[in-house]
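One chain of protein is taken out of this complex; the other chains stay put.
Right after this comes chain A.
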Amino acid sequence: MYDPTVARLTYRALLGRRRALILGALPLLLIVLSVAVRALTGADDQTASDVLGGFAIATMVPIIGVIAGTGAIGPEIDDGSVVYLLSKPLKRPTIIFTKLIVAIAVTMVFSAVPTLIAGLILNGNGQQIAVAYTVAALVSSIAYSALFLLLGTVSRHAVVFGLVYALVWEALFGSLVPGARTLSVQQWSLAVAHKIAGGDLVTSDVSLTTATVLLVAVTALATWYAGQKLRTLKLAGEE
């Protein structure tokens, strides 16, 4: 199911100089912000939760998910170089699964690690806040990667759709329309974080059971469907 050569090519493409800079910018901003907040207000659990929930989980993780998820396959389909993968005796779901693993790993490294560092800076993991949000980042990395990998497989405008989903749906509707929150990767991951953090500092609109089922279902379905789409991917000719 996992092909090391496909993985190597995907890592090299994803971590090319320009993309790596974009991937690194938001985590850097989070850490700079955390240092500034800590210096100005001191260690405060509520503030830590606000920064991690409002910026790291609501904005940074989905954007990094978009860049890594769509970037793991979209550019190859766009420029046609995916033909070198498709013209091999290699099962198409293997290509998708491998790219998913790479996208998850990249999203986790660029979102969960900085979330943990920022949490430690903000309040030294008081009430398990840093760990709780780190777990939320890890969990949502998986679902976002699967969703955006599928988007990268089916659409040429995957980055735009991905950003619209991440910023408009997750960040805006998620905070304004209660119903939208049930269908939000962010809320599902917060349900997991809620279990870990003490007190009511981390809250979610969905129960842990619902969240777990939805996370697993969305990840599995998106991955399966992307594999099917790749099997019948039509490479547009030059004519």
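Note that contacts are C-beta pairs under 8 Å (C-beta built on N, C-alpha and C of every residue); 3 or more make two chains touch, one makes a residue touch a chain; residues count from 1.
Please note the rule applied: contacts and distances are computed from a predicted model.
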Seminar exercise, completed: From "Multiple sugar-binding protein", "ABC transporter", "Two-component system, OmpR family, KDP operon response regulator KdpE" or "Carboxypeptidase regulatory-like domain-containing protein", the UniProt protein name for the chain not displayed is "ABC transporter"
For this session: Using the touch definition up top, pick the residue from A:83, A:160, A:177 or A:216 that touches the left-out chain.
Result: A:83
Problem set entry | Residue ranges of chain A at the interface with the undisplayed chain | 3-6, 8-9, 12-13, 16, 79-81, 83-92, 231-235, 237-239
